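As you look at this complex, bear in mind that one protein chain is not there, while each of the others sits in place.
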Amino acid sequence: MSNPYAKLPGWAEYGLIPLINLVVAFLVAGLVVLLVGENPLNAAYHMINGAFGRGEYIGFTLYYATTFIFTGLSVAVAFHAGLFNIGSEGQAYIGGIGVALACLWLDKTMPWFVVFPLAIIGSAFFGAMWAFLPGWLQAKRGSHVVITTIMFNFIASSLMVYLLTKVLKPLGQMAPQTRTFEAGGQLPKLDWLMSIFGLNLGNSPFNVSFLLALLAAFGVWVLIWRTKLGYEMRTMGHSPSAARYAGIGEARMTIIVMMISGGLAGMMALNPIMGEQYRMQLDFVQGAGFVGIAVALMGRSHPAGIIPAAVLFGMLYQGGAEISFEMPAISRDMIVIIQGLVILFAGALENMFRPAIGRAFASIGRRSAVAAQTRGA
Amino acid sequence: MSDIAIELRGIDKSFGLVHANKNINLTVRKGTIHGIIGENGAGKSTLMSILYGFYQADKGDIVIDGKTVTIKDPNAAIASGIGMVHQHFMLVENFTVLENVMLGAEDSQILNTSISKARVELKRLEKEYALEVNPDALIEQLPVGLQQRVEILKALYRKADILILDEPTGVLTPPEADHLFRILGQLKDQGKTIIFITHKLREIMAITDEVSVMRRGEMVATRKTKETSVEELAELMVGRRVLLRVEKGAANPGEVKLAVENLTVRDSRGVTMVDNVSFNLRAGEIVGIAGVAGNGQSELLEAISGIRKAVGGKVLLNGQPIDVTAHVDPRDLRDRGLAHVPEDRHHVGLVLKFEEAENGILGYHHDKRYLKGVFLNTKAIQADAEEKIKKYDIRPPNPRLKTANFSGGNQQKIVLAREMERGPDVLIIGQPTRGVDVGAIEFIHKRIIEMRDQGKAVLLVSVELDEIRALSDRIIVMFAGRVVGERDPDATEGELGLLMAGVEGRKEAAE
Partner (left out) sequence: MDFFHTIIAILESTIRVSVPLIFAALAGLFTERAGVFDIGLEGKMLGAAFAAGAVAAVTGNVMMGLLAAVLISVLLSLVHGYASITQRGSQIVSGVAINFIVAGSTVILGEAWFRQGGRTPALSGDARFQTVTLPFADAVRDVPFLGPIYSELLSGHFILTYVAFALVPFSWWVLYRTRFGLRLRAVGENPSAVDTAGISVIWLRYRAVICCGILCGFAGAYLSLAMSAGFVKGMTAGKGYIALAALIFAKWRPVNIMLACLLFGFLDAFAIRLQGNPLPLIGQVPVQLMQALPYILTVILLAGFIGKAIPPKAGGIPYVKER
């Protein structure tokens, strides 16, 4: 009685419905393109061409996707435990400190494969610590993570401005950023991977942190569905009262889950800092934490969904840059609109099309049942 | 003007595959108290929800005062003179009594005038029906009985002629319930019509003029209360002779497994729910805790099983103390041989979105059997589930199926299998057969007896007195958070009933 929606087969639930939501989001975005007097089909062509037309473009697409896999996983892990972490943005930003410290310390003396593991630990640690506070505040003081993580995003932003202008900036330099790292602070690109497919990476910053992202995605899958901790997280996410009954400490779990989520967000910082710019700049996160919300919602919080969703957003970011080159009326802000629309249709309005699809399936089911009967008779 | 207040003709209502009301006909006379009785899930609440405009009937007519009416929402019901006192009160807790009474019946956009009018009207109603309550008190500060009074006032304020009360005594203490009955009597004398929904036969006999019995969505009979008996109604309700008798031999009590001493528990509002309770539970016996719902049984179970913190007292499990006033880890209790079948399997005992096998390890997921290091041993979990499915005849026999898709009885078997197969020393069971079909009830009762015969100590809480009497070797009666008496299972229903109503208990406690 309490389930108003018909049960759908798995492929419809996890494939068809997200696809429909996505298509609707793009249709609405197409309307915006029409509104500014451009042809949406042209825009779509430029976008796809811009994202996949050349090896270099693909490299950029996957570079962005790397970032979004991390933030998408960050949001998804929290979702599984019933927590909404809007703070991936700030956690990724603070995570950058860990990367920068590792690089500034060792880049001149150590090769990248020594610095990289330390940077991973540093980024995850700083990201986790920035998420620890909201987690702790919810667990022990009852303040809701949604609100505190929003506040922490702003606090992180102020803190980083302070650090980059007052502490981490080398003397005599104007721009608020760290010095440029030497070879030890620069991640190798994945040209060998691309060349397997006969593609040339060109100038794109597609680097080894992509492999780390894939590893993280697999790790998250194992964590959620194959470990005791994941079992406890899911129990809490589905039913806090059952978790209490089972002796799963809500406070402890909230803190742990927020720290895992923050750690994943923090690792995002590796990609732009060590993989592209070789220094930490102001605002290097550029909203990737929020894209993570869209990616997690699109990917249904499952790593197997998050990776394609992240690639999709990578495509939007890279292809969007190309559109703005070809069609000046459409700047990269178009992506922000699409991102918002995806969050709206795949998240807040996820149930809008479900009744209609459910009815369609029910009627197909009836018809085939009738057909089976007639055959039987 | 006829003397019929409400007539329902051929009301039919389905929710998906569930046929909640089947062709219901009902006639309620003016100025009477009309009882509607039936088991949980018989369709009483659905029928009343249709009458109050919460649902639309698929078929059938509602006739009020000789006129066929359409009740499309609660507004229409109110306009037709119907008022409803819901089982869960529909009150805004941080509003005053006056604001709650007014809400939705304010007669102007600006509150001031409405407030003064409402205050006058409330005073009048208070006098007329002896329903005293401070109009400026906040609801959250009122005891439950008074909150219910506010609900009645709300209906009267809206000039209701027909008052529906849905299981009104479930949350009341016996004196509060008595008071409610007196109020209902007065309302009847003033010409109001009252529809009284309950599953308690005693209440039906005490205050109704006529009674209709529902069973599995159908209206099976209507009787004049004077011309019927508890036995007849019970039979109509259940559809067969209720002879709840479970085959069992004599108990063979051994050493004390669980000792509860002076346990005191308060709820989140600070109200004392368990008050200085002491008892012992021995190996090889079943102790039943009888009592009207809400007299502290739930909190007692929660405190013993480590879900809720106690404020005072001691609990000894196998002779070793449990620090019930500090944080207790339910996991630790499980390790020490305590198993707990919770009252609410939907929200506590199971995660409905989990697969059956996943629920099979809930609370025992630390067990090395189900783990390989920090990882889940899915094969072992699956095999374990299949074994229990076979042993407990859980249907459909599919450990990968989502738990929400099992019937109530099978869900309960999933919980029982998990808790019983551990071979605990002490088994605590709350409401073992609530919402469970008849076939499964027999099976569950047999298993509980088997546990006892294997020398386990079983603590049983149920609001079904019949169940308590059929299974228990000793019966403890709780009233208002206190243990008011202990009886043998062959104590008469009347004797236990009086204890549960707090009548005998007070004397006993005073002695």
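Lettered A and B in written order, each chain numbered from 1.
Everything below uses one rule, namely that a contact is a pair of C-beta atoms (placed from the backbone, for glycine too) under 8 Å apart; a residue touches a chain by one contact, two chains touch by 3 or more.
These numbers come from a predicted model, not from an experiment.
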Answer key for A:113, A:162 or A:218 versus the chain not shown reads A:162
The one of B:61, B:93, B:231 or B:335 in touch with the missing chain is B:93
Which one touches the absent chain: B:109, B:268 or B:320?
B:109
Using the definition of touch stated at the top, determine which of A:112, A:132 or A:152 touches the missing chain.
A:152
For subunit A, the residues touching the chain missing from this view:
32, 35-37, 84, 86, 137, 141-144, 146-148, 150-152, 154-155, 158-159, 161-162, 166, 290, 293, 297, 329-331, 333-341, 343-344, 347-352
State which residues belonging to subunit B touch the missing partner chain.
45-46, 49, 52, 54, 73-75, 77-78, 84, 86, 88, 90-95, 99-100, 102-106, 108-112, 114, 154
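What we mean here is this: only the chains that are shown with their structure count from here on.
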Please output the residues of subunit A touching subunit B within their complex, sorted ascending.
1, 3, 222, 226-232, 234-235, 238-239, 241-242, 244-247, 249
Help me check something: in the complex, which residues belonging to subunit B touch subunit A?
15-16, 18, 305-307, 329-332, 334, 340, 342, 344, 347-354, 358, 361-363, 365-366, 371, 374-376, 378, 404
